[in-house]
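For this view, one protein chain was removed and the others were kept in their places.
Letters A, B and C name the chains as they come in the text, with residue numbers starting at 1 for each one.
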Amino acid sequence: MDQKLQERWGEVMEEKKQCKGCGGALPFLIGFVAALIAGWVLFPNLLYSKKVQPIRFSHKIHQEQGMECASCHVFRDDGSYAGLPKNEKCQECHADVVGSDPAEKIYVEQYAQKDKEVPWLVYQYQPDNVFFSHKAHESFECKECHLEVGKMDTPPVYYENRLSGYSKQTMKMWQCERCHAENGVSNACHVCHK
Amino acid sequence: MKAKEFKVTWGMVIDLDKCTGCGACMTACQVENNIAPMVDASNKMRTLSWMLVYELSNKKSGAEAEVAYLPRPCMQCGNPACVPVCPVIATDKNEEGGIVSQVYPRCIGCRYCMAACPYHARYFNWEDPIFPKGMEKALSPNTSARPRGVVEKCNFCHTRFMQAKDKARQDGGDPEALADGAYMPACAEICPTGAISFGDVKNKEHKVFDLAQGKDAFRLLEKLGLNPQVYYVSKREWVRKLGDNYAATGKPGAAKKHS
Amino acid sequence: MDRALFPDGVERCSFGKFVLWMGFVTAFFLFGLYAMLLIFYKGIVVTGLDNYFGFGLWITFDLAVIALGAGAFFTGFLKYILKIDQLKNIINLTVIVGFICYSGAMLVLTMDIGQPIRAWFGYWHPNVHSMLTEVIFCITCYCLVLVIEFVPLVLEQKQLNKIPFLHHLAHNMHVNMALFAGIGAFLSTFHQGSLGGMYGVLIGRPYAFREGFFIWPWTFFLFVLSAVGCGPIFTVLCCTLMEKMTGRKLVDFKTKALMGKIAGTMLTVYIFFKILDTYAWANNYLPSIGMTFDQMFYGVVYGKWLMFTEIILCGLVPAIMLITPSIRNNPTLLYTAGILDCIGVSLNRYLFTVQSIAMPILPFDTWQVYAPNWAEWATSGMIVAYGVLVMSLSYRYLPVFPQERGLNR
Partner (left out) sequence: MGLDRRGFVKIVVGGVAGTLFTPVIWKSLDDVSIWSQNWPWIPRLNKGEVKAKAALSKLCPAGCAVKVKTVGGLPFAVAGNTANPMSKGGVCPVCAAGAQLMYSPARVKSPLKKVGEGKFEAIKWEDAEALLVEKLTALKGQNGKIAAINGDETGTAGEVISGLLAGLGNSGYYMMPGEKFVAEKGVKLMGGSGQPGFDIAGADLVLMIGADALDSWGATVANQKAFAATRPTGAAATAKFVYAGPVLNHTAAVSDKFLPVPPQATVAFALGLANLLINDGAVSSASDFSEYKALAAKYTAEEVEKATGLKAENMKELAAMIKAAKAPVVIAGASFGQGGGALDFVAGASLNVLLGRVGSGMTLLPSAPKAVAGVSASDKDAGSFLADVATGKAAPGALIVYEANPAYALPQADDMAKTLGNIAFKVSFSTYMDETAALCDLILPAPHPYERFDDALNPYGVAKSTYLAGKPVVKKPVMDCKDPVDVLLGAATKLGLSLGFDTYADVISAKAKALGADLDALTAGGIWTGDAKGGSLNLGASALAKAAVVKTDDKTLAVAPVSNLAFGTATLATPPANLLAIRETELVGKELLVQMNAATAKKAGVAEGAKVKLSAGKGELKARVHLNEGVAPGTVAVLLGFGRSAWDEYTKGKGDNVYKILTVSDEAGTGLKVWAGSTVTVAKV
């Protein structure tokens, strides 16, 4: 038994010697760095699929017409928030093509006149189990939570999480909770869930 | 765990002498909260019935026979048996108004809360919500649809509470001090005989304030010390007696609180 | 043909016979497996559980096996902490039994919850006020401890042990076993208690609710005591069963009797407090909420006889038998007492689980009867089969019983 052990031990020592060549920690580092690159660079690209809005809507142009966020994104009488405007609203101006922008033409011809609502992509999509009151958050600037699209001529790319189906910008629960905590607002479940 | 105190305490006062047992409250509840229709719904051992109307009888016959109907929502106990037992904080009683919450995406479905609740107010989703083709177009926007395997219960139509607060904000009112009637659960709203009154039992402006203290008012299983926020009213003594346990001696036990 | 794998100097049945036996048990295992997959696919709607009985056979089974598996931590505690050296003869077995019971219980729990994918929420979003959280924590941690205690035993398998690294590993683990035994004892005491606490805190269930000390209802302590009061003797019963099946002596009777003495002592303490507790509950608590002792029972299915069987026939009687040397030292009587003991404790778990929720609390409600259906039985059976398989393999290939060579020379 001891004899055998001795021999095995010898072999082990042998291997150690041979291995001097493949430089101690180097391979480890290679693996480590490779993983970091994969994790931080490749993974996000794999995780999200890119989508573009059905129409190149330019907030910039509309703002230049002197419009406020609230001229289209309005509160209803019951205090609920209309969110993205429907055709009804857009057609107040765009019943027919009024400008030269091809995007407008597309809207008018393919949606407004066909009385078809535009399937806008919502950057801050929240699931059914979340109740969010814009009214309660009225005092904040839109851009504190939303992408600052106001000045954009082309709406930003929409990143959809392949696993959860949420938008990349969807606010996570911990973010809501942190802000509530900082502002001394209750974090009870039903404050946000339904 | 010490029971939490609230400035606003949403409570229900149900007049059992007015309830005809028609079932409109159950229907309204099922509609408001997106409970899928159940094929064998008379088997109450597998149904989801956030609001359930019990039939009480005085066990007499002929011209002496009497029955009463008792609608049973969640009692929203002041000292809930279900909240402290939940291992994953899927339910809490933390918000102004004292409504006991239930969060479906958090619940793991261990059913410990069901074992804890003596009112059978908590229900387990035995199956995924299957609506007949097309009926999902008639889903209410007020309650998210639950997958199978989670526990759910009445929450006084909490989304209506949130909506009432938004309305108040819109009209420049105080969302923390809603007027009587500004917030009504579906069952209270639809009841054709107005047997269900709803409001803040701590607010003198609300009619439930007095009703809850009326001489014929009582609560279910008061002696267990769960301190429910749902009150019942009946002029019939046999009905009131059926609201709580009485020792075989007929003498009520000492009103003893455990918390 | 697999002789080379046997522990040194012991005899085992022929490979063919062994395969036959394993096949027989595997059949049960597979049937249970089918039921389990069905449950994961369709949800627990396929079981006999319903709105009244959220807890049923599964929870009862869990609580029972965890109590019976308590032999592991308590014996370990006595062996490594209190240094009762004689227990080394059976300590390995207690570890294996414990491991089987706990891993099995955890498997059942994942089936039992409605959303198995969210099982880990117990750690991610723990509610520190919930006894169940404590149970989830301790059981999983303690199961790991049992794995650690089991590993060296596996490594000591004749062939594996030839590999020096594993040999040394096993050795070193043995050296530090006292530490794990300590941790195990701590964890176990707590979750055994928490399991009791789970029921004790049910303020809405008069049958189970108990006042207590600080945050712990009396049931907390009663469950710990009852567990250690039956765990050791259950191991003895397992051992004896194996001896009967294999026809070989595995542990000397002195050790068994000692285990019996240990269990008996704890059981006596337990039953003393259990009777006190029951008396106080019936005469103090129940009247305080306007209920009577009689209201707690119904017909035959939920009759008083259950409680008397639990406390007197399967509690007091075995306790007396086990602490009386003359009785304890008679094998037949020792085993009889052991069986009664285990039945009693399992019955206790059943009553706390089923009777307390079968009882109508709303005065206008009625008693409900619960019957587990095939899916629950099959899956529970699967756990038992799983245990038998693990035990068979261990017995055949691992040096579980240090005394075996001597006793069968």
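Everything that follows uses one rule, which is that contacts are C-beta pairs under 8 Å (C-beta built on N, C-alpha and C of every residue); 3 or more make two chains touch, one makes a residue touch a chain.
What you see is a predicted model, and the numbers here were worked out from it, not measured in a lab.
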Omitted chain - touching chains that are shown: A, B, C
Hidden-chain contact residue, picked from the options B:Glu32, B:Asp92, B:Asp200 or B:Asp244: B:Glu32
Touching residues (missing chain, whole complex) on subunit A: 15, 18-19, 21-22, 25, 27-36, 38-40, 43-44, 47, 76, 78, 80, 82, 127-129, 161, 163-166
Absent chain, residues of subunit B that touch it: 13, 15, 17-24, 26-28, 30-32, 34, 37-44, 47, 49, 52-53, 55, 57, 59-63, 65-69, 104-105, 128-129, 131-141, 144-147, 186, 189-195, 197, 210-211, 214, 216-217, 233
Absent chain, residues of subunit C that touch it: 115, 117-118
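By our rule, only the chains that are shown with their structure count from here on.
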Which two chains share the largest set of C-beta contact pairs: B-C
Approximate Å spacing (C-alpha centroids) for the pair subunit A, subunit C: 49
Mean-CA-position distance for subunit B and subunit A (Å): 38
Residues of subunit B whose C-beta touches two or more other chains: 89, 106
Residue numbers on subunit C that touch subunit B, as the complex places them: 43-45, 49-52, 54-55, 112-115, 118-119, 121-122, 124-127, 129-133, 136, 198, 201-206, 209, 211, 287-292, 294-295, 356-357, 361-365, 368
Contact footprint of subunit A on subunit B as seen in their complex: 89-92, 94-96, 99, 101-106, 142-145, 155, 158-159, 162-163, 165-171, 175
Interfacial residue positions of subunit B with respect to subunit C in the complex: 1, 44-47, 54, 56, 70, 79, 81, 84-89, 106-112, 114-120, 123-128, 147-151, 220-221, 223-226, 241-249, 251-254, 256, 258
